[in-house]
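Only one protein chain is missing from this complex, and each of the others stays in its spot.
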Amino acid sequence: MPRVAVTRRITFNAAHRLHNPNKSDEWNRETFGKCNSPNWHGHNYQLFITLEGEPDPETGFVYDLAKLKQIVEDNVVSQVDHKNLNLDVPFLEGTLTSTENLAIGIWNQIKPHIQGADLVSVRIVETENNIVEYRG
Amino acid sequence: MPRVAVTRRITFNAAHRLHNPNKSDEWNRETFGKCNSPNWHGHNYQLFITLEGEPDPETGFVYDLAKLKQIVEDNVVSQVDHKNLNLDVPFLEGTLTSTENLAIGIWNQIKPHIQGADLVSVRIVETENNIVEYRG
Amino acid sequence: MPRVAVTRRITFNAAHRLHNPNKSDEWNRETFGKCNSPNWHGHNYQLFITLEGEPDPETGFVYDLAKLKQIVEDNVVSQVDHKNLNLDVPFLEGTLTSTENLAIGIWNQIKPHIQGADLVSVRIVETENNIVEYRG
Amino acid sequence: MPRVAVTRRITFNAAHRLHNPNKSDEWNRETFGKCNSPNWHGHNYQLFITLEGEPDPETGFVYDLAKLKQIVEDNVVSQVDHKNLNLDVPFLEGTLTSTENLAIGIWNQIKPHIQGADLVSVRIVETENNIVEYRG
Amino acid sequence: MPRVAVTRRITFNAAHRLHNPNKSDEWNRETFGKCNSPNWHGHNYQLFITLEGEPDPETGFVYDLAKLKQIVEDNVVSQVDHKNLNLDVPFLEGTLTSTENLAIGIWNQIKPHIQGADLVSVRIVETENNIVEYRG
Partner (left out) sequence: MPRVAVTRRITFNAAHRLHNPNKSDEWNRETFGKCNSPNWHGHNYQLFITLEGEPDPETGFVYDLAKLKQIVEDNVVSQVDHKNLNLDVPFLEGTLTSTENLAIGIWNQIKPHIQGADLVSVRIVETENNIVEYRG
């Protein structure tokens, strides 16, 4: 049976700052540059979630993308949209808010809710120049 | 010898409707929501066809993309562009016109015509939020 | 006082067909080409609504874009999204569904609901190659 | 002599929050919704600066866009990029950080530095759905 | 009667170089920087042609965009696509190939062929950061 990958894009806007509290301010400034700026900055994040599986003969769907959207809204967007990734997000607590760690955190938030298809990719476009992908 | 992947984008506009004729109208409305709307809706489809192979030393090409474009025009675009995917397309007859099934159908239309390189991906961007990929 | 223009983008998907019922089939085929295809085709329409006015000192807003979005949802999107522009849309009844006429129709649907700022533009991106703008 | 408009795009990332300190918290929450979220959120801002004038016969340029870029870097980007629009930006002090006010502020920062051509537009794409333009 | 603006996008790829032959090499290098690089560079140009007029009651069209495309193909694209703007293009002979002058040249190529609607804008996106518009 053919396997097909389906991707849903979901956007959110958030503030964050790259800062390792176990290191000196100087180390942080040298390591993270302007991304360490104390009063935060932010991004329009584009999130692409990809599932893979066999299309259901009755629907033609690998997975109901409206249902996927709801899972992402409930478990990710509700926590991160118009929020501060460093201060407001339980699933990122104690984590450096790099896009890499954000992708891993989002994967872990979504993974338990997906049945009947395989989560294969969480991709985040942070800016038009910076993209991160986590495939589990 | 190095293997390289080359992708050609081709666009088409079509109408369709998600509807399983073996199910009740109520089941169809509940399952497909507004995509089941009786008088059709439509999309600007973006199709990305990817072939993989070794660049020919004489041309530097994995595959002549003008030739690939012609194959896709002759075997796909001529059947789907400005058409109704449910009513007008021989290679989708009897198929639910989900983007998943469309990708599989397009793969099957193109595959027999590609020699000297491997068809590795048919990707369809149905809307900016919904993307499907079939890798055979 | 400074005047500023604010624009909200809203997307919808619809089917349509260019066909003048007062003319022969041959005239329609010659005039509209593949856009006259009998079983409809469709597009991902992007709609850009622009209002102009002075920012309110208490909010910094020319107009509450969430309210504008609601007006457009109630008076336009609810009638056209996942619908057939020729068959399903009261405000286009008896109209050739060219993008020009669609823009004029949308303007007329929105105009009576905007107070406190001026509607100055309805712009529709029908495909990446075709754009229409109506400024009243 | 022909007049031509030239536009330079410049991007920056910033945090902000919509909040009127002269109003109650409840008023702010009701008026600004999630944009009032206390710990900030942020955007990838795209800024489009347009100048108009006659092309110089010796260069073919209305204005040297590298020089325009430098003016914008020195007077805008250096103050807003990877910064908090509410806390860090002298030219926005005491201003509600709506995109409307941001456009007016940027116009005022750039205007005095442009000679030999006319500043005619400051346009900001805050998100793919929200766009603001100030034409002075 | 309502007036509506319709825009057609057309793309082409070309090489060029900014160089004023009446000036010294040093002046050219200082004025144009890397755009003066002797062996040419190039761009994917996006051209947006806008016409304005009243929609024809029989077609709903301000202007047949297929006809507009043909006019642009015959009078512009055939001369510039996959060509060198400095060496190959009769309508740019003796002209500095700035995007400003390119827009004026394209306007003059198209203008005589448009009847029944008004040519109101030639806009060129040279790169994602540089845009030029000529309105006659």
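To keep things simple, chains are lettered A, B, C, D and E as they appear, and every chain counts its residues starting from 1.
As a working rule, a residue touches a chain if its C-beta (ideal position, glycine included) is under 8 Å from a C-beta of that chain, and two chains touch if they have at least 3 such contacts.
Please read all numbers here as calculations on a predicted model, not as lab measurements.
> Going by the stated contact criterion, tell me the shown chains that border the hidden chain.
A, B, E
> Using the document's definition of touch, tell me which of A:Gly33, A:Pro57 or A:Pro112 contacts the absent chain.
Spelled out, the listed residue whose C-beta touches the missing chain is A:Gly33.
> Of B:Ala15, B:Val62 or B:Ile110, which one is in contact with the hidden chain?
Candidates B:Ala15, B:Val62 or B:Ile110; residue touching the omitted chain: B:Val62.
> Touching the missing chain, which residues of subunit A?
18, 20, 22-23, 31-33, 95-101, 103-104, 128-136
> Across the whole complex, list the residues on subunit B that are touched by the chain not included here.
2-10, 48, 55, 58-62, 65-66
> Need a quick check: the contact residues on subunit E for the chain that isn't drawn.
Interface residues of subunit E facing the absent chain: 11, 13-16, 34-35, 37, 39-44, 81-84, 87-88, 127-128.
By definition in this document, only the chains that are shown with their structure count from here on.
> Smallest number of touch links from subunit B to reach subunit C?
The fewest steps needed to get from subunit B to subunit C is 1.
> Can you spot which of A-D, D-E or C-E is a repeat of the B-C interface, where more than half the contact pairs line up?
It is A-D that reproduces the contact pattern of B-C.
> Counting residue numbers used by both copies over all numbers at the interface, does the subunit D-subunit E contact come out same (over half shared) or different (under half)?
Different, since most residue numbers here occur in only one copy.
> Taking each chain's centre as the average of its Cα atoms, which is closest to the average over all protein Cα atoms shown?
Checking distances from each chain centre to the full centroid gives C.
> Find the chain most remote from subunit D, comparing centres computed as mean CA coordinates.
Using the mean of the C-alpha atoms as each chain's centre, the farthest one from subunit D is B.
> Using Cα averages as centroids, what's the distance between subunit A and subunit B in whole Å?
Computed from C-alpha means, the inter-chain centre distance equals 28 Å.
> Show the residues in subunit A shared as contacts by 2 or more other chains, in ascending order.
As it turns out, subunit A has no residue touching two or more other chains.
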